[in-house]
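All protein chains but one are shown in place.
The first chain written gets the first letter, and so on, giving A and B; residue counts start at 1 in each chain.
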Amino acid sequence: MRKLLILSTALTVVGYAAQADVTVMSWGGAYGEAQTEAHVKPFAAKTGIVTTMVDSDNPATPIKAMVEAGDVTIDVASVEYADAIRLCDEGLLEPIDIASLPAGADGVAAADDFLPGAVTECGVSTDIWANIYAYDTTKLTGTVPVTAADFFDLGKFPGKRGLKKGAKAVLEFALMGDGVAPADIYAMMGTPEGIDRAFAKLDSIKSEVVWWEAGAQPPQLLADGEVVMTTAYNGRIFNAAVNEGKPFAIVWDGQIYENEMYVVPKGSPNKDEAMQFIQFATSTEGLQAQAMQISYGPARKSANATEILFKDGKTVMGPNLPTAPANLANALESSSAFWVDKDAELNERFNAWLAAN
Amino acid sequence: MTDMTAGMFTTGILTTSDGRPLKAALARAQRRAKWRAFLLVLPLLAFVLVTFVVPIGTMLKRSVYHDGFSAAAPALGAWFAGHPQGAEIDETAYAALVIDLRQMQANKTAGSAGTRVNYNLSGAISLFKAGARNAVDLQPPYKEALLALDARWGEPLMWTAMRASASAYTADFYLVAADMERNAEGGVQLVDENRQIYKYLFVKTFVLSALITLLCLLLSFPIAHLLAVLPMARANLLMILVLLPFWTSLLVRTTSWIALLQEQGIVNDILVWLRVLGDDGRIRMIYNQAGTVIVMTHILLPFMVLPLYSVMKTIPPSYARAARSLGATSWTTFRRIYLPQTLPGIAAGSLLVFILAVGYYITPALVGGAEGQLISNFIDFHMDKSNWSLAAAIAAVLLAAVLVLYWLYDRLIGIDRLKLG
Partner (left out) sequence: MALPSYASPLERVWHYTYLGICAAVFLFLIAPILIVIPLSFNVEPYFSFTEKMLSLDPSGYSLRWYDTLLTLGVNAPEGPRDAAWWSVVWNDATWIKAAKNSLWVGLWATILATVLGTVAALGLSRPEMPYRRVIMAILISPMIVPIIIIAVGMFFFYSSTCVSPDNFVGQALMPFLSKKGCLNNSNLGIIMAHATLGIPFVIITVTATLSGFDQSLIRAGASLGATPTRVFFKVVMPLILPGVISGALFAFVTSFDEVVAVLFIAGPEQQTIPRQMWNGIREAISPAILAVATILVIISIGLLATVEMLRRRSEKLRVVSPY
């Protein structure tokens, strides 16, 4: 028995050394599931590399600790755009060569096929997602909200509002709700008056706000009737509506969209396999496969060229994506350049505002 | 035996049977006993030092140490060392800056350097990134070249921020934790009122903890008294009601409170059913400050009941009877005779509950919503935002407060009197 133990210990040690599995870290919930179905499983099936998906509250958070300790246990992470930039700037990510990415299905080179900004020094877009707001069509009958301003109009639509707890996207949304044109938002937010104006707008609904933190919460808040409308990630609302048949409607006016990025932490134990995974996942087919799972838009022109059907086989994805022309009428692209600088300062202000009763 | 007695008398010193002086032998035996006792404790002490004391030391170091900028900007560091605060920022300073920026570009450290300066002055990250990217092409005079690139390079505030960041050891994070910042002259001042948060949070944490302690005391006092005066068998049975929450998972208790208190939850349902509330007038009792207070009171209640009970148990009922027989009313008897005797229990329970409440994290995080967050939750917030040094600085302030209370507890009550169920 004892010998057996020693032997098995020795085997485990060898096992650790020989492991070449790719570990992907993402956000869990409907989103993590979509990436598992669209990327992780097909990649494992195609290459024979054991690929596992693990969940995190925010996959960007553990990367710094892992890299600084030289103890990187994940190979690919799905992170927000601003985090991909920040982590890359701090030297915590492996650079990704755009030339190594596969050409589009139509043969156009990756550099020309990806939408502007979708490939950065260390990251490749896996989709374009949006902060939108949604309501329950069975609770709000008659006049329904259609503009960002309606979200802030307690007179016209009384009741609780769900908002994400954090400065990012909330301040922009407040200004759009105040009638500021998307093109002027970040210039205005660079000035103290602009920030004051955003907070003044938030003040007008503060007493009615229910704050959420995790992406799975807004559909829950709507379903439980805790709020009449709430901001949310568009994919979560779409999934609740189409998959679970919830009577939710999305208001696209005032949406704020950005790229979600696949990145490789510096010192990833299986860097080559990780790069292989990213090449596979961000190919035209990989991006389309993900868009079949959840309503986030592919960041390649070639992937948008053909119509994508949802996995139920009947829902056409086009109009449900943040990138649909109709949905872009009054929309803002989130500015990573702004938030990289201002995140600390504005969150301090936001927290102070939140704490003051 | 007779020899020995004789020996003792002749020398005048007591000796042991093997002839050594008794005093020395006793001292030796005591020393050995001391060592034996200490050696029993040593393994645990070593373990706790490694898993607990050293980690907290590491954290304290983080709160005063950040080399993101100082490691990336040695030339500027040397310039600051040679030129005290107030010295003119001349061409040599800009030249040093350009040398460092070029190096940052080569080593890819502009981001982390900018991040460090950004903690002192918002906007530094993009400034450093752009500066490093363009540094190779800059021609002397560097001052004009940099100012042409971005006018912010000339701002005195930016230079104060860089000067403060140029030393790896810094008190800057404690400044932030005290709602302070550096001004252009290098002095410290309060930040704008609308950004002041940490002092407010510390005060709020202490006020809410005091409120929770008071609620615990008010709720515990009657039942601790009941337990103390009931016959043993029935008291033991009721004691289980106090101990069961103590043994039940904190997350379980928090979950059940969510089920009870949410808007579509049981308490609201009952109130609606009783027609106290209309169906659209449901009250929000959780995911706010009220939620934090209610749930924490429930969770900390046993920590108040147990010390109160153990003190009340020792109060002889004859004192109260004597007071009554001497004509005191029941109220006077309670106020003048009973209450003073329970004070040690009140002190022990209140201090313990207060200490535990001040550092509470889980419950406010889960049921506190936006307004019910305590200082601990902001430590977590900054860990999440990767501002580790600020998280460590706030944690250090909280730790200091808790240690003072702990010291007080030890002085007043004694930690060896701590009991569990």
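The criterion applied here is as follows: contacts are C-beta pairs under 8 Å (C-beta built on N, C-alpha and C of every residue); 3 or more make two chains touch, one makes a residue touch a chain.
Note that the coordinates shown come from a computational prediction; the quantities given were computed from them, not determined experimentally.
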- Item | Which displayed chains the hidden chain touches across the whole complex | A, B
- Item | Of B:Pro74, B:Pro245 or B:Pro344, the one touching the omitted chain in the full complex | B:Pro245
- Item | Chain not shown: contacting residue from B:Pro74, B:Gly154, B:Gly186 or B:Gly265 | B:Gly265
- Selected from A:Gly70, A:Pro116 or A:Pro158 as touching the chain missing from the view: A:Gly70
- Where the unshown chain meets chain B, residue by residue: 30, 33-34, 36-41, 43-45, 47-48, 51-59, 62, 219-220, 222-223, 226, 229-230, 236, 238, 240-245, 247-260, 262, 264-266, 269, 298, 301-302, 309-310, 313, 330, 355-356, 358-362, 366, 376, 379-380, 383, 388, 391-392, 395, 398-399, 402-403, 406, 410, 415-416, 418-421
- Message: For chain A, which positions touch the chain that isn't shown here?
- Response: 9, 12-13, 16-17, 19, 23, 25, 28-29, 54-57, 65-66, 68-74, 213-217, 220, 269
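Basically, only the chains that are shown with their structure count from here on.
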- Message: Centroid from C-alpha atoms only, then distance chain A to chain B, rounded to Å. What do you get?
- Response: 34
- Item | chain B contact footprint on chain A (complex, rising order) | 57-58, 61, 64, 86, 88-91, 165, 199, 209-211, 224-226, 337, 340-345, 347-349, 351-357
- Note on the structure: Residue set of chain B touching chain A in the complex reads 107-112, 114-115, 118-119, 122-126, 129, 194-197, 200-201, 204, 262-264, 287, 369-371, 373, 378, 381, 383-387
